[in-house]
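Every protein chain but one is kept in place in this view of the complex.
Chain nomenclature is as follows: A and B, assigned in order of appearance, with residue numbering initiated at 1 for each chain independently.
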Amino acid sequence: MKYTEGPEIRDAKAPEGPIEGRWEKRKFSARLVNPANKRKLHVIVVGTGLAGGSAAATLGELGYNVTSFCYQDSPRRAHSIAAQGGINAAKNYRGDGDSVYRLFYDTVKGGDFRARESNVYRLAEVSVNIIDQAVAQGVPFAREYGGLLDTRSFGGAQVSRTFYARGQTGQQLLLGAYQALERQIAAGTVTMHTRHEMLDLIVSDGRARGVIVRDMVTGEIERHFADAVVLATGGYGNVFFLSTNAKGCNTTAIWRAHERGAYFANPCYTQIHPTCIPVSGEYQSKLTLMSESLRNDGRVWVPLKKNDTRAPGDIPEEERDYYLERIYPAFGNLVPRDIASRAAKNVCDEGRGVGPGGLGVYLDFRDAINRLGRDAVEKKYGNLFEMYERITGENPYDVPMRIYPAVHYTMGGLWVDYDLQSTIPGLFVIGEANFSDHGANRLGASALMQGLADGYFVLPTTIGDYLADGPFGDVDEEAVAEAEIKVRTKIERLMSVNGTRTPDSFHRELGKLMWDYCGMERTEESLRKALERIPELREEFWQNVKVSGTAEELNQVLEKAGRVADFFDLAELMCLDALIRTESCGGHFRAESQDADGEALRDDENFAHVSAWERTPDGPVLHKEPLEYEYVKMTQRSYK
Amino acid sequence: MTATIERGSATAPVNSPKKAPARKRPGGFLGSSNGKKVVMAVTGAVMVLFLVAHMLGNLKIFFGRDSFNEYAHALRTLLEPIAPYRTLLTILEIVLVVSVVMHMWAAISLSRRASHARPVKYVAKKSQANGYATHIMRFGGATILLFVIWHLLDLTFGVVNPEGFNSTPADRMVSGFDASRWWVTLIYAVAVVMVGLHLRHGIWSAFQTLGWANRNRYRALRVTAAAVSVVLVVGFLAPPLAITFGVIK
């Protein structure tokens, strides 16, 4: 696939000066909107997860006229709800040496020096407000007997800064945001459209001015206008078909915005989560994550011998390889996700994997149960154990869990500046949908933090500065008609192929291809193969897909087909991005770039930049945004 | 009445985009489903207290017909001469009738609400909550009502009693449950058991409805409800069975 290189992005609009004062500075310099004018300013927010839900609620509270969309039947169901482990915040309630600076430092380092310092510092700074806000909303975080908030340590951190609500932190935080959103809906500041899917962005006079959506119940194509559009539509992990994302998660909203001119940054950064329940068969429709917090007390091991088919209980201690503890004595089972995932892949590649197909490793609680007692373990992880048993039919109190890595989170996304504004003026992107603050790898319990930081605190400030110039007047009718025709044409095309394969079968094949060639480990050869195969498969899709029913009704096959079509294009860009980034960093591991121990080897000289892709009729254009580190010294990550 | 609550220092202008509710808003506390449940609980409690007193009174028959008749008479002359004959009894009767009517009104109203809430029935439906008693409340209530009518005609007004109205209460009772009229005893027994089942759920349910139940009390409440029901059933069945089997003559 051919690409050209365009001009570098030199200014991401972060304020200058000491890092501690930058966000304060930006908050002060951002223009305010007269309260009387806010009602006249219309903002569209697409997606109602932690980022979108909290943003819509907060913008409503501020008095803007907000319209919100989600594809689910209720805003409460966005996939943020499935986050289990917790949310980081630099509260230092434990007095264990945590601070905003340390969270900032850990996040930059954890992101393998591929995130912007200014953004990450702001994230760490705002993290403390999130906990305050959530507690005030009544979020029932875990507490200690003294009535204070409990915390735990989480993958990649040596301080205890993760706040949690049993294994359902995402659910509780999302419900907090959802309730705030419903409050604004009742107050009339937010108009909610559920079961609506965004299919295109309306750009008029160079500004994002609205969206084309499909009412998923009636099939009606609707146009909605605004002075600014916020995308909070989550990540694109479902390009792999099997992932821990919800079935409905898709790239369509951000992809179609990309087609309208928004740059797509670092598409190849994919996070593979080390603790998921392994695949059990061909029919598998999704993967279920077991919270990473399990690694606090569970010990990961495989048999020393290859192809050892004995039951785990029959394998004596000396024939077990607690490989994470062995290779990484300092962090042991708590090494960052990418390292834990790759280590699992390596032992399975050696033939030491367990379970069906040899694609699994043990996560054993035997020692924890002996040390803490079964009750204590049950209190901490009861619901996770139950979930595991429900899916596998095995009881983890008696038999070690089997886990295997699975696609979990995508660090890449639409490029945004410090204000979270994309390259299209008026188009803001928040949460997992932007390329965000996690660099090449996200630390555990940081996704919830970022989504809520963006939605409650950052966007509501920065969007005001943009809206201070509004309202922006009438939307160009031609631009609207063009977008609507584009959407209708695509739907008609999908409906008219009438081939012999279902959208799901294409999706499954694409996903397998991506997992094999652009998954945990990537090579030039595998990526070239993928780049050859994807266009062929896409061609077949457009010739041979079968969509039943009509476009004027609830049609889940049509919805799926449209999403798969966009996944093809995205997959291609991911592979291209992965191909030209010949270094290994964070969630992107190029087999060609590793040190003698098999660890990821960064190439800071050539790749200390964000790769922001522009889509043009002549193919993709790469814009590099150089990354500079003033505060955290770039070092090769080591968790040994 | 409005369904939205005060929003404190709302930072946004408030208007109401709320979709028109599916059904007309009911009026006031008694119009709400919870209000009706409270009516059921309170009136039910009144009737339970009545049943306890009634049962204790019935047991007087074991101390002889005179004792029973004296008790019946005392009910009518209590508070005399301060108040006229039958004052207390009349007040009690009014309270009871009002309770019965309101209990029935609330039950019918809730039942209509329930059938509106599920216009299309399930093809297959399986109960998951164990508790036979909970599922026969409405049927049980209707059965008990029929019985009460019969019971009043029999022993209060004597219309269907062999002794007729102009007889002593004890005579009516003893003749009514005579062995030759075994079927009366049978109807009575069935009805009393039905009352017991009704109360086993009803007593517990009243506590739940009034918000006095919680998970630490559930066991105790269920045991209490069952115990009260059993005591009432036994207490009510003892005299007629004793008469039918000739223990009391």
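By our rule, contacts are C-beta pairs under 8 Å (C-beta built on N, C-alpha and C of every residue); 3 or more make two chains touch, one makes a residue touch a chain.
As a working rule, contacts and distances are computed from a predicted model.
S.K.: Which of the following is the UniProt-recorded protein name of the chain this complex doesn't show: "Succinate dehydrogenase/fumarate reductase iron-sulfur subunit", "Hpr(Ser) kinase/phosphatase", "Isoquinoline 1-oxidoreductase beta subunit" or "Citryl-CoA lyase"?
M.R.: Going by its UniProt entry, the chain not pictured is "Succinate dehydrogenase/fumarate reductase iron-sulfur subunit".
S.K.: Under the definition given at the start, what are the shown partners of the omitted chain?
M.R.: When the entire complex is considered, the left-out chain reaches A, B.
S.K.: Identify the residue among A:Asp132, A:Asp367 or A:Glu525 that touches the chain left out of the display.
M.R.: Within the whole complex, the residue contacting the unshown chain is A:Asp132.
S.K.: Tell me where the left-out chain touches chain A, residue by residue.
M.R.: Missing-chain contacts on chain A: residues 54, 57-58, 61, 72-79, 81-82, 91, 93, 129, 131-149, 165-166, 168, 171-172, 175, 178-180, 182-183, 185-186, 192, 194, 217, 244, 246-248, 280-281, 283-286, 288-289, 386-387, 390-391, 393, 456-457, 460, 500, 502, 504-505, 546, 548-549, 553-554, 556-557.
S.K.: I need the residue numbers on chain B that touch the omitted chain, in ascending order.
M.R.: Residues touching the hidden chain, for chain B, are 1-11, 18-19, 21-26, 29, 31-38, 110, 113-114, 116-129, 131, 134-135, 137, 201, 204-205, 207-215, 218.
FYI, only the chains that are shown with their structure count from here on.
S.K.: Taking the mean of the CA coordinates per chain, how far is chain A from chain B in Å?
M.R.: The computed centroid separation for chain A versus chain B comes out at 59 Å.
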